[in-house]
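Let me give you the structure first, and then I'll get to my questions.
Removed: one protein chain of the complex. Kept in place: all other protein chains.
Right after this comes chain A.
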Amino acid sequence: MGEAKNPGTEERPKWDNKVQYLLTCIGFAVGIGNLWRFPYLCQIYGGGAFLIPYLIALVFEGLPLLYLELAIGQRLRMGSIGVWNNISPMLGGVGIASMVVSFLVSMFYNTIIAWVLWYFFNSFQNPLPWSQCPLNANQTGGYSSECEKSTSVNYFWYRETLNITEDIGISGSLQWWMVICLATAWCVIYICFIKGIDSMGKAVYVTATFPYLVLTIFLIRALTLPGATDGLVYLFTPDWEILKKPQVWLDAATQIFFSLSVAFGGLIAFSSYNAERNDCERDALVVGITNSATSLYGSIPIFSILGFKARTNFNTCLEQNILTLTNHFDIAERNMTVENYDQWFDYLNVTHPGDIASLPLRVCDLQNFLDQSASGTGLAFIVFTEAVLEMPGSQVWAVLFFVMLLSLGLSSMFGNIEGVLTPLQELKLVPKWLPHEVLTAIVCLVSFLIGLIFTLGSGNYWVEVFNAYVGSVPLLIIAFCEIVGVAYIYGMKTFSEDIYFMTGRRPNIYWKACWMVISPLMLLVVFVAYVALQAGTYPTYPAWNPNYEDFPQTETKEYPKWVFGIIVALVVVPILSIPVVAVYNLIRCGIKKSSANVSGPNPYSNEAFEIETQERNTQSI
């Protein structure tokens, strides 16, 4: 027996089947970052060579953390707050910190989903709205100057989607179209969560599998595009020299860490709904390896398409030059082509060097175009949308792409929301008479109202602030506390016994070594390096300022003092609960040995009897 049943509360929900659970965890881990962060890192850190630090980080940091969270969730059968309170009342703050981080992250993450929804809604037009510049505001017969100087794709993102202001201090007004997209995003989340994991578990069959389908379709399409091989060669060509830079190892470690979505509390909540005797070691391996495999698999179509885009831009550049030269020298049409451009150019340079010098010829370098990489929103909403314009049947590809991003984002949001809802119910702040549906509605509504900040003119800058500071340092600290808490305060012996109870075998030397020494050490090093790098310079941000002299390049501005204060608050407030709760408990109860408190006050669970019967069973076999 392992569970007390309170007739006042409902029975703990559980998964319909194992597949649902695995798909939910995979969906949570596999997010938009797998597509728009990993390929970028691969590209800037020497292609194939980056896989080495990445895989090392996965094996020594990612998988142990993942296994740890799934195991304690499944054993202690509570959300993050309950679990950490159980392990030691002094660690109770870790659960609260997870909940706060999940809440803050879910707010800005849903804004990204709102942006994806906006682009999705706009993909049902012919021609696509980001393919053309609109006319000048005062109808003087020219195109809008902001659009002319940058590109129509940039203009659509910065002006028609975000309506961005030049500075984070200038808030602008609420953009109504963004508000309704955000409302739609929260409604979609709500309908998936309306019945807790019953409804979410069904939604996840679609949201977790659909991205793979679309990625495969894109893979087949992308590999047939001209220039795909350029992109792939560029992506995977290893540059072994780059492994000497410590920045690479740091980024690999942080990428694995954030990619697996540990320390949010969502994974603990998900695994708490499992049956007690479930092989969580295999689950952890499946989720971790699938996550990395998805990153790799996704980077192939992404980079094929980026290679196609670079080749197309290169050809366009050459054709512009060809037109200039043809017009100037009155050469017959189609005599000068992309193929024989170089010979013609050399010939003309010899015969008419003065003329060539005077013409506005662009420098066309394929490598240059390939180097124009981007990550994050830049990749999805600028680079990729531009590439889609060149593909025949653009609307179909645009719709597919944005639905894929939507699925990826939704499945990650499920984990975030679960990381808020489950601990909230354990905090016992919620009155028992409040139905689960109403609580979910309240959480969604509050998040939506606070998230309206991100629909202001300066919203994108705030998303960047949240993304860089909430989703980084607090998570590292929480994960470090988790692993140290389980390895040393809970005790490796007790934990091994728990795992033996759940899976039927004790963790081997690799897991133990990781949990006790390697992973905490890696986390500590990553944390220190991260903070050292951040503390070195005053934080700046790229601002989109049409009046900037170097426009269309973004202007690097420093954050004003009050924003810096908010940044510090965002980093400190979530993790503040860890020391506060620890000190509070120290003062209240004195130091007590938490190892006596193995599985919480559960009067109907006679553990000694259970372990004894199990040993008797194994002996009799």
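Observations
In the analysis below, contacts are C-beta pairs under 8 Å (C-beta built on N, C-alpha and C of every residue); 3 or more make two chains touch, one makes a residue touch a chain; residues count from 1.
Just so it is clear, contacts and distances are computed from a predicted model.
A chain of this complex does not appear here, and its UniProt-recorded name among "Dynein light chain", "Zinc finger, C2H2-like protein", "Collectrin, amino acid transport regulator" or "glutathione transferase" is "Collectrin, amino acid transport regulator".
Residue A:Ile191 is the one among A:Val19, A:Ile191 or A:Leu445 that touches the chain missing from this view.
In the complete complex, the hidden chain is touched by one of A:Pro13, A:Pro134 or A:Pro238, namely A:Pro134. Screening A:Thr326, A:Ser472, A:Thr494 or A:Gln534 for touch with the missing chain picks out A:Thr326.
For chain A, the list of residues touching the undisplayed chain reads 4-7, 117-118, 120-122, 124-125, 132, 134-135, 141-143, 180-181, 183-184, 187-188, 190-191, 194-195, 199, 326-327, 330-334, 435, 437, 601, 603-604.
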